[in-house]
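A quick write-up on the structure given underneath.
Note that one protein chain of the assembly has been removed; the remaining protein chains are unaltered in position.
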Amino acid sequence: MPLVTFTSDFGVQTQGIGNMEAVIYAINPQAKVIHLMHGLPSFQISPAARTMETTSCMPQGYHVCVVDPGVGTNRKGIIIKTKRGDCLIGPDNGCLMTAPRMLGGIEQIVEIQNEAFMLLPVSPLFHGRHVFAPAAAHLSLGADVERFGRKLSVKQCVKAPYEEATEKNGAIAAQVIHINHYGSAHLNILHAEWDTLGSEYGNTLEIELGKQAFSAPFCKAFAEVGKGEPAILKDDYGRITVALNQGSFAQKHSAKVGDKITISKS
Amino acid sequence: MPLVTFTSDFGVQTQGIGNMEAVIYAINPQAKVIHLMHGLPSFQISPAARTMETTSCMPQGYHVCVVDPGVGTNRKGIIIKTKRGDCLIGPDNGCLMTAPRMLGGIEQIVEIQNEAFMLLPVSPLFHGRHVFAPAAAHLSLGADVERFGRKLSVKQCVKAPYEEATEKNGAIAAQVIHINHYGSAHLNILHAEWDTLGSEYGNTLEIELGKQAFSAPFCKAFAEVGKGEPAILKDDYGRITVALNQGSFAQKHSAKVGDKITISKS
Partner (left out) sequence: MPLVTFTSDFGVQTQGIGNMEAVIYAINPQAKVIHLMHGLPSFQISPAARTMETTSCMPQGYHVCVVDPGVGTNRKGIIIKTKRGDCLIGPDNGCLMTAPRMLGGIEQIVEIQNEAFMLLPVSPLFHGRHVFAPAAAHLSLGADVERFGRKLSVKQCVKAPYEEATEKNGAIAAQVIHINHYGSAHLNILHAEWDTLGSEYGNTLEIELGKQAFSAPFCKAFAEVGKGEPAILKDDYGRITVALNQGSFAQKHSAKVGDKITISKS
């Protein structure tokens, strides 16, 4: 089953999404197309990168990301082949650089240069349709990644919008990398990194967010705290989230993507 | 054609939706997946139940509902097999309990307990992906519902978020069960129940909503009243709706899900 997914900041269904899907079917009618996420905040790389990480919960596939404020400039289009066998396809702006951490690592990076794999003429406004979707479709048919263009090193690519959080003296210095629909803040803390803090379910932790300081328990499920109360949880895609039970953490605490957040044991 | 549908309050496309779809394809690549509705108001059971009723307008299928404020607590996950042959899959919070009224009735209710049909380990945050989607996929492949766990009686399950409206002395005491995109209020009045009131198209009816009282005609189509004028209609899914032509009834009259509404002949 050749699985192709699309992620973008195109918002509530626009014709761009359907047009990209049609490109896939025209090249590979056997492909299964999944619209993974189109509600990303416009032009923000960090939530896009975060969403691409969630492809690690899917079967191997060809995953396109079109959060692309630099479209039409000299920013490169790239394909990252991961060690798990996935291909990540999109602009070279960092949005593809964190997902490989959850997909076994980077096997190869290639710049998309071969016009034989593009829809010509390429519009300078919409590489999603003219470059990235056709690339995904051809890859899903078995085209070798090396046929798309020259190899790139990680250093030749724009770096990831966030590094992993670091633990020091029982405190984790983290960053908000995504705010979801419910207003929960996703952090750049992997489950394994979190576990080094040694917290057990039910422990209370101290949170610093800008000038705000408050505490919250480490919970398995939202419902362990009262309505509107904060909780720290292992989210469903390998990271740590700070959330309110049936409320918006981001709204209550004015949390934004990029904010520093420190979590420490009481 | 094994038809699987998803209904949720995940809002404008989130990665959760695509992840559930990928789970289906990984287990049953032949399934047709339809995203029935993901714009439900967060954590509200009544609109979710209402939406599940609309599966009665589709061919027989496997219908998943993930409006699940109790995820991770001891609330049960259940499958309701209907007499029409559908399976309704989701949390035991009432969201599945009204649809069988339009699907021939309940044939059987089973608690989802068998880990062989789950994606392990089960995240306490997202049973949609780990429990409900895999259950739908396995059911769509022909797995017998009894293999999923112990049988439950209706009384062992959380009751429906609304009962049917009742008619008395020419008045129907009803309830708002859903507000749709246009602001129209859907009521817990079945077409057959409505017909007992004896209204003919064109008749004017009296509406009481809280302290507000106004009248509206019973219409076949929105366009029979002026722009912004109220009308009572048989909606397209077996129930009665109160709406404004090209306007928002809910906004104009501050109507909310759960509000009592009485309709009587003039």
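General observations
Labels A and B are assigned to the chains in the order they are written; within every chain, residues are numbered from 1.
Please note the rule applied: contacts are C-beta pairs under 8 Å (C-beta built on N, C-alpha and C of every residue); 3 or more make two chains touch, one makes a residue touch a chain.
Note that the structure is a prediction, hence the values are computed from the model and not measured.
Shown as candidates are B:Glu21, B:Asp68 or B:Asp235; the residue that touches the absent chain is B:Asp235. In the complete assembly, the contact with the undisplayed chain comes from A:Gly11, out of A:Gly11, A:Pro59, A:Pro217 or A:Gly238. In the full complex, chain B touches the hidden chain at residues 1, 3, 5, 7, 11-12, 32, 34-39, 51, 54, 57-59, 61, 180-182, 220-224, 233-237, 246. The omitted chain makes contact with chain A at the following residues, 10-19, 21-22, 25-26, 29, 42-43, 69-73, 123-126, 129.
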